[in-house]
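Please read through the structure below; I'll follow up with questions.
A single protein chain has been omitted from the complex, and every remaining protein chain is retained in its original position.
For chain A:
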Amino acid sequence: MSISLKVRGDTESRNLEVHYLPAKINGNGSTDVSNYFSSYTREGQGNLLTNAIRGFPLNGEIVEVPTTHSSYVLQETEFSNTEKSRNIYVTGNFSNFYYWNYDKIPSNGDAYKQALYLFNISKEFSEPVSETDIQIEIENRRKI
């Protein structure tokens, strides 16, 4: 089974306003985000933002998507019953988003920030090793 990702021609698709909330919401659907949430965003010291959801205080900041990547919101429009070929389309993209923490100032200790190290590490890890390096390593090993 493979899923085809239709990104073609969507490089200049619409820009979305995206909030990354520290809450589990059991449900999908539309709601008046701008009226009930975004309009309550206040700017504090520095670039720190504050808001609240259901009375729980949120601390946040605007976070740029890593420069090596483009961020897309994907949507599977129709579920085919065959499951042999599925298509996923791009709804829109965003270059930055609101990153919210529950009652905690965003820092480099956050799981999201830590996860971004992955890009550096996996890049390093995926670099090919030259054959001479391997030979040197084997010879060094044999000496021991």
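Basically, contacts are C-beta pairs under 8 Å (C-beta built on N, C-alpha and C of every residue); 3 or more make two chains touch, one makes a residue touch a chain; residues count from 1.
By our rule, contacts and distances are computed from a predicted model.
As stated in its UniProt record, the chain not included in the shown complex is "Ribonuclease H2 subunit B", which appears among "Ras-related protein Rab-27A", "Ribosome production factor 2 homolog", "Ribonuclease H2 subunit B" or "ER membrane protein complex subunit 1".
As for the chain not pictured, it touches chain A at residues 1-9, 11, 16-34, 37, 65-66, 68-77, 79, 88, 91-92, 109, 111-112, 114-115, 117-129, 131, 133-134, 137-138, 141.
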